[in-house]
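Working notes for the structure below.
All protein chains but one are shown in place.
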Amino acid sequence: MAESLLVCQIGPYGFGAPIAQVTEILDRPTEVRVPRTPPLVSGVAVVRGQPLALWTLRPLLGLDPTAARFALRWEVGGEVVLVAVDGVDALWEPGPPLAREAWQGLLPPRILPLVSAGWRYGPGWVWAFEPDLPIRLRAEAETWGRARG
Amino acid sequence: MKILVVDDAAFMRLRLRKLLEDQGHTVVEAGNGREALDRYRAERPDLVLMDITMPEMDGIEAVRALTAEDPEARVVMVSALGQQAMVLAAIQAGAKDFIVKPFQPDRVLAAVSKWGRHG
Partner (left out) sequence: MRFEEVTWERPEERALFVEEARELLDALETEALAERPAVDTLFRAAHTLKGSGGMVGLDQWVAQAHALEEVLDAVRRGERSYDEAVRTAVLETVDRLRAELQGSRNPAAPAQRRRWVLVLDPACPMPGVRAYQAFQAVSAVAPEAELEVAPEALAEWDHRPVGLWLPATVDPARVRAALATVDDVVRVEGPEGEATTEAGEAAAPTGRENTVRIGVETIERLLETIGELLLDEAQLEHQLAGKVDAATRNLLSHLRRKALEVQETTLRARMLPLDRLFRQYPRAVHDLALKLGKTIRLETVGGETELDRLVMDSLHEPLLHLLRNACDHGIESPGERQALGKSPTGVIRLEAYAAEGHVHLRIRDDGRGINWQAVREKAVERGWLRPEDATQATPADLQEFLFRPGLSTAAQVTDLSGRGVGLDAVRAFLDQVHGTVTVESTPGQGTTFHLELPMTMAILTALLVEAGPFTVGLPIGVVERIEERRAAAVSTVLGQSAVAEGDEPVACYELAALLDPEAPGGSSGAYLVRVRDGRTRAALAVDQVLGQQEVVVKPIAALTTLTPWMTGVALLGDGRLSFMLDVRRLVPQTGVERREVADDHVLRAGSNQMELLVFRLADGQRYGINVYKTREVVVAPPITRVPGQHPWLAGFARLRGQTVPVVDLAQALGVPGGTSDLMIITEFNQTVQAFPVPEVERMLRVSWEAVEPLPAILGTRDPARRRLTGLIDHPQWGPIQLIDFEQILAEVMPPAFPPLPEATGAGRGRRVWLADDSLVAVRQVEKALEPLGLEVRTFSDGMAVWEAVEAGEPLPHLFVLDVEMPRLDGYTLTHRLKRDPRTAALPVLLHTSLSGHWHAQRSATVEADAIVTKFDPALLARTVAGLLLPDSHLSSKEEVPA
């Protein structure tokens, strides 16, 4: 994958968001929790008059919820959502990706369907998100109740 | 293939350049419709990727002019959502196809291989 990634952190993990999908980075967005939604939905934030869903991946990583420090404005297939991250690092062009078997054990299993490739990055790792992340998150949210029983 | 990328935003041209060069294509650039005409005559590319809204001769006019000069010209428009009417006008003026922004690399490459003049 020759496309650049925006490297960011969620908890102790490094992730890469495909740059074609990320159109803006928001700083400490004001969010309002939406009742009766699974913890994946951190809330809703209003951006230039438009209410956008704000997703957080922390529950999938086994992390406790926190307020979003940054939010990536993610656009794919006409749909726009926000994805919360704790830190934003840099634009990076990855080399050839590592074999999936090499790293999939390093990630909590619930996050795996969202990740397309992985690399070593400095002393750590970076995992790229699938471009249709919002759709996968939605699917995850809809089955949330059932999965946890 | 040799591909002419036309867009008034340097950043956009850069991204497309990287994408196409990685696939082994040669890329030449133009920043508006008028430049595009000049570069086209000089370089005779196999395909043109052109943004639809540009200063100093927009995409539709440019397509019209290009195809008037070279009826075999292959032009694919790059457009934002919500510009359906303009894209339709461009197609009627001679463009072959379109790609929407933000674009997905595989779509760009698919359009290139479909419409570009091979060999």
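Note that the chains are named A and B in the order they appear, and that numbering of residues resets to 1 at the start of each chain.
We adopt the following convention: a residue touches a chain if its C-beta (ideal position, glycine included) is under 8 Å from a C-beta of that chain, and two chains touch if they have at least 3 such contacts.
Nothing here was measured: the structure is a model prediction, and the numbers come from that model.
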Among B:28, B:57 or B:91, residue touching the chain not depicted: B:91
Contact partner of the left-out chain, one of A:7, A:81 or A:111: A:81
Residue in contact with the excluded chain [from A:51, A:65, A:87 or A:108]: A:51
Touch list for subunit A against the chain that is not drawn: 32, 34-38, 41, 44, 46, 48-53, 55, 77-81, 134, 138, 141-142
Contact footprint on subunit B, counting only the chain that is left out: 79, 81-82, 84-85, 87-89, 91-92, 97-98, 100
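Convention: only the chains that are shown with their structure count from here on.
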Subunit A residues within the subunit B interface of the complex: 2-3, 20-21, 23, 75-76, 78, 131
Subunit B residues touching subunit A - in the complex, by the definition given at the top: 18-19, 22, 81, 102-105
